[in-house]
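Structure first, commentary second.
Heads up, one of the protein chains got dropped from this complex, but the rest are sitting where they should.
Now for chain A:
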């Protein structure tokens, strides 16, 4: 089931005007910003489907940029986010694509700071709920809705064991897990679906692991 909580239906608290096109977009941006972990010099957003047709009217542009800057759905700075980003010297590019996607509300977020790049594809499935469908070119097959942990880590022995043993210590059960990498010995990615919501201290502990670059929780 894609929706698990009553607060997916009554909520989120958000700055208007659209839960899918504003709040959902902010959450996609927020996920990308958190996983990139630092301030980008360039943000390139590609909108597909209904996002491409109506993003200006819905504030999808300010919402997704606000998300990258770390603003949550209810942050009053969202309407001003593009101006704020430009004041920080961040270059912003918006593109629209006619390409057909599985979901009408799809956005690709591309971040770079000169040396590192990061790319994420997210879909906004309604009511502010989102799913991440692709990370750095790797398709994610998360069932969506339920809580999941995304870990960017160095492609090194022991990384997977270190993360999963922390989960085991806290008695967190794994429902589904995917591991992938671009190039041997470089960055790799774990997408772990877990049965229950996880306390934030578990995430902090995972982030302290030497093999881990960054991790975020989805679907809380």
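Basically, contacts are C-beta pairs under 8 Å (C-beta built on N, C-alpha and C of every residue); 3 or more make two chains touch, one makes a residue touch a chain; residues count from 1.
One rule holds in what follows: contacts and distances are computed from a predicted model.
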item	value
Protein name (UniProt record) of the chain left out of view, among "Multisubunit potassium/proton antiporter PhaC subunit", "Tol-Pal system protein TolB", "L-serine dehydratase" or "Nucleoside ABC transporter membrane protein"	"L-serine dehydratase"
Touching residue (missing chain; options A:23, A:163 or A:217)	A:23
Sites on chain A contacted by the missing partner chain, in the whole complex	1-23, 49-50, 53-59, 74, 76, 78-79, 82, 103-105, 124-128, 196-197
